[in-house]
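Only one protein chain is missing; all other protein chains are in place.
A and B are the chain letters, set down in written order, and residue numbers restart from 1 in every chain.
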Amino acid sequence: MIKFDQVTKVYGDKVKAVDNVSFDVPEGNIVVFLGPSGCGKTTTLRMVNRLETITDGKIFVNGTDVNSLNEIELRRKIGYVIQHNGLFPNMTIEDNVMAVPNLIGWDRKKKADRYKYLMDLVGLNPDEYRKRYPHELSGGQQQRVGIARAMAADPPVMLMDEPFGALDPVIRTRIQNEFLQIQQEVKKTILFVSHDIDEAIKMGDAIAIFQNGKLMQYDSPSELLAHPKNEFVREFVGKDRALKSLSLHTVEDLISERMLRKLDGNENSNKKTISVETNLRDALSILLNQEADQLVVQANNKLVGAMKIDDVEAYLHQHIK
Amino acid sequence: MNDLLNYMLENQTSIWTYSVEHLQLVGLAVFIAIAIGLPLGIYLTTNEELAETVLQVANIIMTIPSIALFGIMIPILSVINQGIGFVPAVIALILYSQLPIIRNTYVAINNVDPNIRDAAIGLGMNTMQRLLRVEIPNALPIIMAGVRQAVVMNIGIGAIAAFIGAGGLGVLINQGISRSNTTMVLAGAIAISLLAIVTDGLLGLLQKRMTPKGFQQ
């Protein structure tokens, strides 16, 4: 869907912000651009909708060279979300969300339906927020509106530049989850800039990790964690990469390979019930924090068995080295 | 152009005298205005309600055109036989200076970083010490900006005060107009402009020097 072909960006005469980067992004995937600040991830993103000019190489969106298109038309067909949401303070929430449809002149009925659909999608009441202004909303709500605005004209591709970076951790986690659910429904092709490895693992179908303008590794999160290609990637993903990779696996994965323990009748043991969709990192942290000695697993409203810390450990040894 | 230079050279003593007169008028007015405005501005930070009233009144005074204010004051001050001359001019200039001085003092003291204030309290300073050693020094650049604004504005209004007999450089324009002597008008206009620009520049330098090094950014 998006193809980077030997893309280079040079500032001034010498400074290579992006250096000969090539990779493909399949349709419907989220690819997270990861790296320290100044590594070229944001520049790479901004070349896709030509907010930055491409010095050398080509970027194709859906088979078309972006440089062959009118830049204004191009941008209207690509959703764009930035860290500080960039909502227009002089416009109501409705006008903000409908910014692009207003530009391309949709009729009233179409806009009204789309506004309602989008606000429902991001979990905000369409009528309650319609006439309100950005400053009346919390940071999390503003970011939701920012996402709705980016999706307004139903662009197949979305660019997100640290969209959740300014939110506090609790809200960030919540919006990340919501966004993944939205993505299940809309299946956009998304380029997502982040400097947070945990966010990258959680959000990305693939991760592109940059250093000094060069693409260090482009792989699925599990591949990246299991086989970091070089010292830089290994260091960036951190010493606890084994632990991090647990978040890519759910209790369901564990069940498919190991029998769960029988539920014992002992009322005194400290138990906690979790769903099969819980990821193993969260499960492990509950056990380690001594919130429970064993976890009771629930699937389809039935309790299917129990698991202990040993089970997670065994799984870890089997799958992640 | 030559006429102008000749005129200015020939009359340099009187231009000099008018300039000194002008600066005396402005200087006295601003001095009194600071003596009133600074303590008032500081006090207002402890009384929100009054602050609103005072700033509103100062705002309204600022809106009154200067020649109209002179026109209003002449009948009033005539009652004590001071309708024209130095007294109404000084009073008007004091009134106009109040807004920039009070407002800037009030805003500057209110904006002193609460952490700095907390630290001062933590060090055991009493209210007076805190005011003199922490709050005023931190607020000084902004207060100074208010004073500078007042002075420059007053040089302009002081020129108009010549029409009510307060002297100063405005006299050149006043007499020039009544004698249809454009050279004299021009000389007056240029002298007043230079006075304002130079004073503004000097006060700007002073303001910079009064800004603690740590603040300059």
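Convention: a residue touches a chain if its C-beta (ideal position, glycine included) is under 8 Å from a C-beta of that chain, and two chains touch if they have at least 3 such contacts.
Just so we're on the same page, contacts and distances are computed from a predicted model.
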{"item": "Undepicted complex member, UniProt protein name, chosen from \"ABC transporter permease\", \"Aspartyl/glutamyl-tRNA(Asn/Gln) amidotransferase subunit C\", \"Response regulator\" or \"Transketolase\"", "value": "\"ABC transporter permease\""}
{"item": "Sole residue of A:13, A:107, A:168 or A:185 that reaches the chain not shown, by the stated touch rule", "value": "A:168"}
{"item": "Listed residues A:2, A:18, A:32 or A:100, member touching the removed chain", "value": "A:100"}
{"item": "Given B:74, B:107 or B:140, the one touching the chain that is not displayed", "value": "B:74"}
{"item": "Residues of chain B in contact with the chain not shown", "value": "46-47, 49-50, 52-54, 57, 60, 63-72, 74-76, 78, 83-84, 152, 155-157, 159-160, 163-164, 170, 173, 176-177, 182, 185-186, 188-190, 192-193, 196-197, 200"}
{"item": "Chain A residues that touch the omitted chain in the full complex", "value": "49, 51, 72-77, 79-80, 82-92, 99-100, 103, 133-141, 149-150, 159, 168, 170-171"}
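In this text, only the chains that are shown with their structure count from here on.
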{"item": "Intercentroid distance (Cα basis), chain B paired with chain A, Å", "value": "59"}
